[in-house]
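Only one protein chain is missing from this complex, and each of the others stays in its spot.
Which chain is which? They are A, B and C, in the order written, and residues in each are numbered from 1.
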Amino acid sequence: MKKLSLLLVLLLTFSMLAGCGGTSTTPSNNEENKNEAKKYVIANVPKMVGIAWWDRMEVGNKQFAKETGHEVFQVGASKADAAEQVKVIEDVIAQGVDAINVIPVSPEALEPVLKKAMDNGIVVISHEAPNQENVNYDIEAFRNKEYGAHLMENLATEMGGKGGYCIMVGALTMASHQEWAAGAIEYQKAKYPDMYQVCDMVESMAQGGSQEGSYKVAKEVIASYPEIKGFIGMDMTNAPGIAMAIEEAGKAGEIALAGTSLVSVVRDYLENGTIKKISFWDPAIAGRAMCSLAVKVIEGEEIKNGIDLGVPGFEECTLEGNLLVGSAWVDVTKENMADYDF
Amino acid sequence: MEKPSEPKKINFLSLLTKDQDFLRLMTITVAVFVAMSLMRPKLFLTVNNFTSMGYQIAELGFFSLAMMMVMITGGRDLSMVGISNLSGIIAALVLHNAYLKELSGINLWISIAAAFLIAIAVGIACGLFNGLIVSSLGVPPMLVTLGTLNLFTGIGIILTRGEAISKFPAEFLYFGNHTFLSVPIPLWLLIGALILTGVILNKTRYGFELKFIGSNYIASLFAGMRNKKVLMRTYIYSGILSAIIGMEVLSRTDSAKADFGTNYTFQAILCAVLGATNPNGGYAKVSCMALSLVTLQFLSSGFSMLRLGGYFKEFAWGVMLLLALTSNYLIEKRKLKKSLSIYSNKTQKKSLKA
Amino acid sequence: MADIVNVKNMYKSFFGVLALDGMNFSIGEGEIRCLIGENGCGKSTLIKIISGFYTFDKGSLYINGKEYKKITPIESMNEGIQVIYQDFSLFPNMTIAENVMMYSSIRSKSQFVNWKNMKNRAQETLDRIKFDIDIDKYVYELNVAEKQMVAICRAIAQDAKLIIMDEPTTALTAKEVENLFKVVSELKSRGVSVLFVSHKLDEVLKISDSFTVMRNGKNVYECKDKKLSKEDLIFYMTGKKISEERFNFIKTDEKPLMQVKNYTLQDKFYDINFSLYKGEILGITGLLGCGRNELAKSLFGIMPATSGNIVINSENIGIIRNVQHALKYNIGYVPEDRITEGLHMEQTIADNSISVIIGSLVGKNGLLDDKKVRKKKQETLSLIPIAGMRPLNPAKSLSGGNQQKLVLAKWLAANPQILVLNSPTVGVDVGAKNEIHNIIKGLAKEGIGIIVISDDIPEIMTLCNRVFIMKDGYIVDERNIAETTMEELEAQIALEDSKAEETA
Partner (left out) sequence: MKRLLKNNEFTVAIIIAITWLIFGIVNPDIISLANVYSITRASIISATFALACMLVIISGGIDMSFFAVGCVAMYVTVKYLVDRAMLDTPLFLIFAAAIIIGIILELINWFFIDKLNLPPFIVTIGSQSLYKGFLLAFVGTTYITTMPKGMRKLAVTYVSSTTSSSGIVYNLHFLVIVVAAMYIIMHIVLNFTRFGRNIYAIGADVAAAQRAGINISRTRFLVFLIAGAIAGVGGVFQGTLNRAAVPADLVGQELLVIAAVVLGGGGGKQARGSVLGTALGVILLSLISNNLILMKVPSYWQQAVTGIIILIGLIIQSTEAISKL
């Protein structure tokens, strides 16, 4: 019996090895597809699935698929984790898709696997990762530093250009948040010398992630640095948490708040005025832009400066190397929030 | 009476029942394989897919093996991922330096070797730390490793300021991203680790003592076993496995970061338990672990192909674990009935004689 | 005298195994009855039927004159039947008061717990049998005898008419047994019946009014007077004549195998001096807490002594520092508690058999040598034949006596020159006890020096050639078995004890 079990294990291992071995040239599958109907398969791999932001991107994907007839699908891990994302991309490569639209959790960590994708003839478009190397193009809704500066501008206007502030990020390990923060701080130093950081950047993740974590951290920051006059929340979940802490501390109207979020997440606070203005870019539009770009690349269309991807904010993109930048950020206030109901 | 032949028959029978774990898992594995093959034949049954699964399986595999070893003692090691990242980060500091200096030839290989050694040394040190606290203080290992997870991850964050360290020499990256004899190198590593663990568990004194200590700590002490030493070694082994996989992650992702793979802890527990490891200690089987890994990988890749999100996977994993448990229960119950009826025949004969 | 319980022609089978085969049994008011039989004879099935945990297939059951076709545990308790199991079934995380009142509190329909009332009633119960202890103590802080008293109090607290005690004296010292018997007599005078289930025949003979002997699910002998010898009882139980001969020691070597000099463990034992010769069986007895247990453990390095010296084969080795150290000098130790200290219940019998010598089975390549392992397993298991065992089944599948044989076998595999046996036959039935005794005597004949630590005086009498009596950590007396009698020895221990009480 023991031998039988050993045999079975060996058999299984060999079947797996045999599967791995053999000739690894089967892109013929794709070619066939192409000739048939010129319908491409595009995989969208966000940081994770199951939260509002990426659900919104999926909306854009579906819209694009419906308009063009290409197949777009979203797959992702249930947690924003680089290791998991690598696995998902491995799977997607193995499926022989035509293009991968990826929003990296940790851009550096994806380089090898994206290289592999490209080696397999798959078009790779990334988003929120301006320095990504192994991609055909990276597409950004804006320049990270400029977005950071923009957030700072919003905050400074509200604060009257004076006082202490604190920057909260989703996690200290999140690259885009770090870049925005760097842009914001740089901008403040240059333009608003009367403002200062009360403390180092804080992260909401260590406290259990999400809104509850943001709330707890914000509350502690307010208690520790009573002189604080403003917050910038980089993560989607930061703004509502901070707003809640401000309200509870009885400081609504006294402590300003700028940051990234979605209307659906902070609607209440926009309505009651704790948050005056939030910024974001529409993930659905970004998703469509990525798909549109991917198709253009597959079809061999020349990508040049000023290209129009056919979606708002990406009508005239600037090209720098393989970085394509649109101007797609949106500021939402109480007045126009009804237009962005997601 | 045909006494001589009887024991042999019985041995075979009990072996069969012993290996029921394996047969049950095998059934599940085959079922999942067939299901996925039927649903997505063009995608699932491809060389590409198997190669891709070969690359993916190693990480969870190493963590599950480490978890399994600690589970044999009746404990849990929650700090594995922390150890893995920390040793990856420290090795990355060395390798990144090599990259920046554009070392080549012998110097490069020396620094790669040094990175490996340092990573493993960090793994040993972390494991030793866990082992020391667990074996000398007698506090629940789960809490100890929860504390050290925070500590190790924290040190990683302090060292990197939370950012990723990236860019390593291409020679180093080869090891995580290429195949050897058409089989991904990480898979070779995993196979090596499985065999090594199997040998350690079944063919060494340490493995024997490990299982015994897990099933009865005090009795092992009375049998002259080296309890503390064995506990210590187990955590060190877990640390080494974590460090090696930390290097693999480093190579595969060309970067090191303090928060990679935080999901693995839970998955490793799940995988080990599905692989017939007794969470109360004393029993584990590497062949079952391997099957459990393969099954989870089939499911994971299969769900990607069915274009179902990560949550379907979690749902399916949960369902599968409970199914496996339930079937185990039913089998045990039937076995009990059977063994009792065998017993009854025997005693009746005996009573007739008397 | 009315019968409290009357069982007539009862049958019970499990999955086709006949456990009760036409059993007849009755016990009257104020009677002290002893139920004896080997393991597996159906004693526990009978008890479980009476106490309502099993149903029966055929036959009739009368309790207090009322016929029951089926009885639930609660009904049984309501009829005043109380079982005190070997493990006492106490709750360590609760206080004495709560444990004593637990059953009554569950039976009373009240959903709330009135602590004050509970404590008062518990105290009353304790007072009734003059058991003096702080009722707020947690049970996990108590020793075995105290736990048993708590269990008895719990039974009394419910106005028990019949108390069934499963192996009540197993873990008690002679003094404690005496105490227990006093309590039992006290109970009898109040009209409470007591049913003992016991292996310790000598004790049983002393206290019981009558006996029922069971074998193969039926009563093979019943006797209402005390005119029964131990040998007769054993005959009825086993169907065989078993007579134990005393151990006959022939000194073969004038040089002592082991000399223990001034061995001391602070607060546990002091100044222990003795020599052990090859082929000798040395007994050490005394009351619980006299230091015998600690001495046994320190001879094996589990509780290293604080000062003293040991000489083995003329080699001065100082203190035995740890188990590995003891193993180096081929000292083996069979612990008192098989379940927690002796065996790895979940592991296979075969693996258990080599657990002590596993270190010696490592081949040249650092791995276990399969051939050697297999050979050793076979060898070890054939050292002490265990009937009907399957080597690949877990150790827990064995009966108590066979488990003890396995413990012995695993130590024999290590080729010990000195064996320390701590209560080697606790909870083992008569037949197996006899077998184990013979095995031990056989080992001595092969030249192993054996130290038996036991409070079972008859056991000491048949096994040993010399005995030491310990008290308060000192060896106070040494006797040659050939020159003493059981009564003398018991008197000696009791004497030492009463002295201790005087001085205390």
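Here is the rule we go by: a contact is a pair of C-beta atoms (placed from the backbone, for glycine too) under 8 Å apart; a residue touches a chain by one contact, two chains touch by 3 or more.
Predicted model, so just to flag it, every value in this text is computed and none were measured.
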Chains on display which the left-out chain touches in the complete complex: A, B, C
Contact partner of the left-out chain, one of C:92, C:363 or C:442: C:92
Listed residues A:55, A:71 or A:331, member touching the removed chain: A:55
Among A:89, A:217, A:234 or A:293, residue touching the chain not depicted: A:217
Chain C, residues in touch with the chain not shown (by the definition above): 53, 73-74, 77, 83, 85, 87-94, 98, 102-103, 105-107, 110-113, 115, 140
Footprint left on chain A by the chain that the document does not show: 49-52, 55, 78-79, 172, 199-203, 206-212, 215-217, 219-224, 226-227, 240, 244, 247-251, 262, 264-268
Residues of chain B in contact with the chain not shown: 78, 133, 137-140, 142-144, 146-155, 157-158, 161-162, 266, 269-270, 273, 279-280, 308-309, 311-319, 321-322, 325-326, 328-329
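The rule is short, and it goes like this: only the chains that are shown with their structure count from here on.
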Furthest chain, CA centroid comparison against chain C: A
Whole-Å gap separating chain A and chain B, where each centre is the average of the chain's CA atoms: 33
Chain A-chain C separation of Cα centroids, rounded to whole Å: 70
For chain B paired with chain C, centre-to-centre distance based on mean C-alpha positions, whole Å: 43
Where chain B touches two or more other chains at once, by residue number: 15, 18
Touching two or more other chains - residue numbers and ranges from chain A: none
Chain C-facing residues of chain B, complex: 7, 10-11, 14-15, 18, 199, 202-205, 208-209, 211-212, 215-216, 218-226, 278, 282-283, 337, 340-341, 343-348, 351, 354
Contact footprint of chain B on chain C as seen in their complex: 13-18, 21, 216, 239, 300, 302, 323-324, 326-327, 333, 335, 340-347, 351, 355-356, 358-359, 361-362, 366-368, 370, 388, 390-393, 410
Chain A contact footprint on chain B (complex, rising order): 12, 15-16, 18-19, 22-23, 26, 29, 42-43, 46-56, 59, 157, 161-164, 166-167, 173, 176-177, 179, 181-184, 187, 191, 249, 251-255, 257-264, 287, 290-291, 294, 300-301, 304-305, 307-311, 313-314
